[in-house]
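Not every chain is included here, but those present sit where they belong.
Naming follows writing order (A, B and C), and every chain is counted from residue 1.
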Amino acid sequence: MTESIGRQARAAAAPTTVITAVSPSMGPESIESHYDEALAVPGVLAEIAAGESAGAAAADRADGYVIACFGDPGLDAARELAAGPVVGIAEAAMHTATLLGRGFSVVTTLSRTVGHTWELTRRYGFERACRGVYACEIPVLDLDDPSPETVRVLTEACREAVAKDRCDSVVLGCAGMAPLGPALSQEIGVQVIDGVTAAVKLAESLVALGLRTGKQGEYAAPRPKKYSGLLSEFTI
Amino acid sequence: MTESIGRQARAAAAPTTVITAVSPSMGPESIESHYDEALAVPGVLAEIAAGESAGAAAADRADGYVIACFGDPGLDAARELAAGPVVGIAEAAMHTATLLGRGFSVVTTLSRTVGHTWELTRRYGFERACRGVYACEIPVLDLDDPSPETVRVLTEACREAVAKDRCDSVVLGCAGMAPLGPALSQEIGVQVIDGVTAAVKLAESLVALGLRTGKQGEYAAPRPKKYSGLLSEFTI
Amino acid sequence: MTESIGRQARAAAAPTTVITAVSPSMGPESIESHYDEALAVPGVLAEIAAGESAGAAAADRADGYVIACFGDPGLDAARELAAGPVVGIAEAAMHTATLLGRGFSVVTTLSRTVGHTWELTRRYGFERACRGVYACEIPVLDLDDPSPETVRVLTEACREAVAKDRCDSVVLGCAGMAPLGPALSQEIGVQVIDGVTAAVKLAESLVALGLRTGKQGEYAAPRPKKYSGLLSEFTI
């Protein structure tokens, strides 16, 4: 899935943008619960830390980051750690959707993630713009090389969202759905927004404008302190 | 001011993006009231209509539009009219600011525009992210080739916003302030966001992703009908 | 339709109130989109300006204004322009509805106007009081001398609103529906509120109390400046 997400990202990126798609070396194989998400965060932060210090020269450091899981795990912490901008794909998809009309709907994987998705709409200011969150009950890993039945179920969920919500666009609630975006859009007659490509463009834009996370308050670099046990390598 | 805004836009745009900066052929010379804004809208729509039909070939039509006045005048109507995406600079600046931290403050021109600015934060979902709106009481036209005193007063307003709101960034509440952005940022030690450049990047991103205003509902093309009197040329 | 609205207004007004019903000399023949609404505004403002300067004597000037389109087009600008109070019919209908119970529903014309109606509920503070907005998909002009089928469809929409929302009243979402109010109310067994008559009473009340738009801030008279092109006659 990392590879496929990387491909999506590169297809959307400007020719001069270098995309490095990495998968954390620790944590759950997929994110479908608060527990999964909480344990995905250290791996995300380790990758950010690697991106910040990569190589000797500043030229090798990442200019910005995309967190390619729809729960935007670790976004706030990543913003403290990184010098450049960090964009989550849920955040990016929702920002993008609100530029295209008044209301969007989200189609997510398991229904147990619906509550968290609404939480994100509130965190980002889009509670009102979000007209509904629909679960297709497809586990994340089934989206990797999906069966026709999986595609059919997902299409049905998108169609239901459009019919019930009269939304101006549909946001895909999982990075693994990204490759299906164009076909889904074609099928349902409404634009489908994939957070991966949306986040790549937003991150590129921020870098191009020389903008980065504000560092004078909440998102200043973490104060140096000791981390113990299993996580001692996170000591700054 | 149109020229200066065009320069800002071009400096931010990708090398392959062609920016055409136009000023409406009708309406107020600056926008500082609801009355001004209302009467600026027909001119904006005329320019959008021109952009849609420009020349014979599709290649000559505008791929997207930026409305470069902080009140985002005519944004909803423009979205009905245009096939491609339309982005307002208030909208763009606020979206961008929320990607850089939890809270931003706006520095606007006359205090009579403060209410409308808060209205926009609500329209776009950023009421909570906006920590304050500060008027510097400088009329819009004074920002064109500004005096040192104008710069000083504007800088002071930005500084007050940062001190009172502990904001992560400052949003400039007038297209005419854009050229002063980098100097202001330097001066106050907090990032300053200019909606013109922010909107250019968002519009470029949407075009690159093949995204446009959803056309199956609220933002469908207006139904053809007769327009009378002075405005008869707006008949579709 | 102007004539019919004038009749409704006169029937609701106090015997001493003089109602002058005018239709703008420029703009769309009906308002069913953001584009229509934006282009209706200059005509509204021209009528306000005419009302302000009518005749030589102050006694001939309008004491207050009602904007008789449910989108309340140009309301903020009109408030800057007029010395006396200005009331929109959407605003008036919603204020009135909330005095009669906890919740109201709106029955509007085309579904493309639903988003804007919700926007108005938020602008006026009645988002929570509004339980639903129902489109009957009848174009505005079909409401002028309506066919039995039009009446049937509209009645059905009102009935659906009452059944789904258990609302305390139904607000008619178009000035053109006003003459049908009493019959609809009779038919569905729930009070139907028409913004035209509601606005006349509110405007009369404000005038009687000597109240007018606050002029010391956002709604001060627009600053004099040049308006160019087609709209040069709007120069103040």
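In this text, contacts are C-beta pairs under 8 Å (C-beta built on N, C-alpha and C of every residue); 3 or more make two chains touch, one makes a residue touch a chain.
Just so we're clear, the structure is a prediction, and the values are computed from it rather than from any experiment.
A.B. asks: All chains are the same sequence, and 3 are placed; what is the full number of copies?
C.D. replies: 6
To be clear about the criterion, only the chains that are shown with their structure count from here on.
A.B. asks: Report same or different for the subunit A and subunit B interface, where same means the shared residue numbers exceed half of all residue numbers found there.
C.D. replies: Mostly the same residues.
A.B. asks: Mean of the CA atoms for each chain, then the mean for all of them together: which chain is nearest?
C.D. replies: Ranked by how close its C-alpha centre lies to the overall one, first comes B.
A.B. asks: Please identify which chain has its centre, taken as the mean of its CA atoms, farthest from the centre of subunit C.
C.D. replies: Result for max centroid distance from subunit C is chain A.
A.B. asks: How many angstrom lie between the CA centroids of subunit A and subunit B, rounded to a whole number?
C.D. replies: 27
A.B. asks: Residue numbers in subunit A touching 2 or more other chains?
C.D. replies: 102, 166
A.B. asks: Under the stated contact criterion, what part of subunit A meets subunit B in this complex?
C.D. replies: My answer: residues 12, 14, 79, 85, 87, 91, 95-96, 98-102, 124-129, 166-169, 189-191, 193, 197-198, 201-202, 204-206, 208-209, 211-214, 216-219.
A.B. asks: Taking the touch rule as given, give the residues of subunit A at its contact with subunit C in the complex, in rising order.
C.D. replies: Answer in residue numbers: 102-103, 166.
A.B. asks: For subunit C, which residues are in contact with subunit A within the complex?
C.D. replies: 111, 114-115
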